[in-house]
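Only one protein chain is missing from this complex, and each of the others stays in its spot.
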Amino acid sequence: MNRHMNKTKIYSLLTSYSFIVPALILFAIFNIYTFFDLFRLSFMKSNGLAGSIETFVGLQNYIEIFKDKVWWESVGRAAYITFLALTLQNFVALILALFVDRGIRGETIYKVIFFLPPVLSGIVIGLIWEWIFDGNYGLLNHWLTLFHMEKFCRAWLADPKTALYAIAFIHMWRGFGWGFVIFLAGLQNIDRELYEAADVDGATWWPKFVHITLPLMVPVFVIVSILTILGTMQIYDLIVSTTKGGPGYHTEVPITRIIYSMTGSLNFGYASSQAIVFGVILLIVSMTQIFVSNRLKKND
Amino acid sequence: MFRKGNLFFLFVLFFCLCFIYAGCGKKRSDSDAVIIWHWMTDRHDTFLKLSKQYKAETGKTVIFELSAPTDVYTSKVRAAAQTNTLPDIFSVLGVSQDLSNFIHAGLIHCLTPYMEENHHEWERSFYPNAIGMNAFTEPNQWNVPEGIYGVPIDVTNIQMIYNKDIFKTAGIDKIPETWEEFLKAGDLVTSKTDKQFFVVGFGETWLINTMVRIFAYNLIGEKKLIQTIKGECPYSSAEWIDIFNKFREMSEKKLFAAGIVTMINRNAERLFATGRAAVTYNGSWSVNVFRGMNPDLNYGTMFFPKISDHYPLLIQGGAGSSLMVSEHSLRKKEAVAFLKWMTSKSSQIFLSTETNNLPSNKEAVGQMPAILNEYAKDMDKTFHPALLPVGEDPNIEEATARGIQSIIIGETTPEELAEKITLLKKQTLNESE
Partner (left out) sequence: MYKNIEDLSLSKLGIHVFLIGVSISCLLPLIWMIASSLKTQDAIFTNMSLWPEVFKFSNYTEAWKGGRFGTYFLNSLFYTVTVIFFIVLFSSMAAFAFSRLDFPGKNILFYMFIGVMMIPIPGVFVAIFVILNKLSLINTRVGYILPQINAGLPFSIYLLKTFFDKIPKEMEDSAKIDGCSKWQIYWHVALPLAKSAIAVIVIFNALSTWNEFLLANLIFSDADLMPLQVGLLKFQGERVTEYPQLMAGMTMTTAFIIVTYLFMQRFIIKGITAGAVKG
């Protein structure tokens, strides 16, 4: 009897594991070696080329990171853009998703249009926004002149006062479509009967939103905000194609610094340790969010 | 297990079949072909024609394989070096430091013996700068044995280019030769026309660095530049401050187009090509760009304005693209033979007329558009940092270029920058000891 129990238990466990085996195999093939190599390199002075000399330097790369002012400023900058994206971008995405969810006229058309910015090629987006923000013949300056606000005219991407905001704006414009689609999927998954029951009680839209929509959307909020954090903290291609981190260091972000360490100064060891430090920061932020949301769920 | 899962099984079966199909990579049929990895998207078709021609002439097969953009190409070469799968011919893109790493790792075949055959016949066919960029002389900072390690397939230099029509409207009859004349021309353009004076892709740090080097060659000379790089002369000297000050001068006189500190080269080219700025600073490749964007643009090159009479004025120029032979290749002789053919006079004429790049073979100059000839004639007045036995630390170069961006937007002064770089230089020297 006992042995039979064990057998079914083992069989049941094996079935459970069989669900994750394919994902796990791929993970093992592509990620384990990569991570160990990254970890090993972070303690080395290396130019990243096999056959050349790698010297073990212990924690020196990490110590250097803590003294690297440009690096920490770039982390702060990314965090700032992320804060803007978390609030503004996701707010707009949620509002748009709510409108479309409640079946506004032209729902399908809006659904498609709002997803255009993520679909379009970075080259087109870069060209368009450079043309808008250009300091010589840019559209924005043109409009400002039309409304007699010449004093605000400037090269938006080159002025240290506005460069980061201009980048953040393009990034948020490009990113809200993602949030919109996920929010929409989440909203549509909410059981309509709940709303109908509330309607019977004569509830207006605001209590329905607060008591039905919001609590049920918490996991979706978490997923969208984690995606926003990852996508924005790791922002770089937009910067490479518009300002290249300039003027000075005003639009440098962590990933552009890591790329510079790797290809600019050929310091693979330092690049690896930067990547690990940055990954740990992201991990802590995301995990905190997941734990807090789990707590919220349990309290409900 | 699956009651209604037959459809699912069919799906899996279908995809298993797909995967088997996907697994069938083609095996290479001609194993004695020379394989070349390159990154030059716009020249790929010309290269294919070249390999056809080579096949017809010699019966040997050469395969050009393209991977772009350059950062992917660099990754691919690095990865292939790691796995010992480099092709017969490839290229190390980057500065002397990169090339020396590859040489130390034993990946690059030394070409000196072939170059020296028949009284240096092959070596002498090239512009000295172009071959010098692929060579190391002893002693050098990287301890690379003396020799030639690569073959230049084209050359390039970076010049001042001006819009003839705008100069005419502004009433500039004499092309500026000195810095003062240059600034004066700038004042004329900004006061008499609605055009910008100077547009350049200063968002790309390497362009700033080339300009700084021109000033340095002209003001302090090569010897002192080398001493500065070695750390024997400080960046805080009056001369260096004077060099940094040139950028402030231009900025204060409002001679730069708006937003140039983050402008990438492509946008600078666009502004110049559409006749919105009078002068730009760009490489010989921009001829192709301008022709596409505005075929009617009336422009010419002018030599860089000199800032002093202390040392000869030189501009930056050298090999545009170079190719290296793999040390592990089984077809080194065939690879070298092809490179020799590719850099012969007739192939070089073909390449330069098809692609509008300056030929690396001196004898091939001639049958090109006039503007390219203007570039070519200045090839003997060029320097290149890769020719020096030392190389500046990339961190210093980056800090210099970023600092100059800050000077242009008025955030920092030349004196502050000089001080900052001197400090950084000291740290770098201490570390390497």
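A and B are the chain letters, set down in written order, and residue numbers restart from 1 in every chain.
Operating definition for what follows: a contact is a pair of C-beta atoms (placed from the backbone, for glycine too) under 8 Å apart; a residue touches a chain by one contact, two chains touch by 3 or more.
Bear in mind that the values here come from a model prediction, so they are computed numbers and not experimental data.
Among A:N61, A:S225 or A:S261, which residue is in contact with the omitted chain in the full complex?
For the chain that is not drawn, the touching residue is A:S261.
Could you tell me which of B:Q53, B:T70 or B:S237 touches the chain that is not displayed?
Considering all chains, including the one not shown, the answer is B:T70.
One chain isn't shown here. Among A:F27, A:F56, A:F91 or A:W143, which residue touches it?
A:F27
On chain B, where is the contact patch with the chain that was removed from view?
Spelled out for chain B, the touching residues are 1-5, 8, 11, 15, 18-19, 21-26, 35, 37, 39-42, 44, 65-70, 72-73, 75-76, 78-80, 82-83, 85, 266, 270, 273-274, 285-286, 288-289, 292-295.
Using the touch rule from the top, list residues of chain A that touch the missing partner.
With respect to the unshown chain, the touching residues of chain A are 12-13, 15-17, 19-20, 22-24, 26-27, 29-31, 33-35, 37-38, 48, 92, 96, 99, 101-104, 108, 110-121, 123-125, 127-128, 131, 173, 177-178, 181-182, 184-185, 188-193, 195, 204-205, 208-209, 216, 219-220, 222-223, 226-227, 230, 234, 254-255, 258-259, 261-262, 268, 271-272, 274-276, 278-279, 282-283, 286-287.
Just so we're on the same page, only the chains that are shown with their structure count from here on.
Measuring centre to centre with CA averages, how many angstrom lie between chain A and chain B?
One centre to the other, that is 35 Å.
Along chain A, where are the residues that touch chain B in the complex?
Residue list for chain A touching chain B: 47-53, 130, 134-137, 154-160, 163, 241-249, 251, 260, 263-266.
Taking the complex as given, what residues does chain B use to touch chain A?
Answer in residue numbers: 71, 74, 78, 81-82, 94, 97-98, 101-102, 104-107, 196, 202-205, 257-264, 267, 271, 276, 393-395, 398, 402-403, 405-406, 408-409, 411-412.
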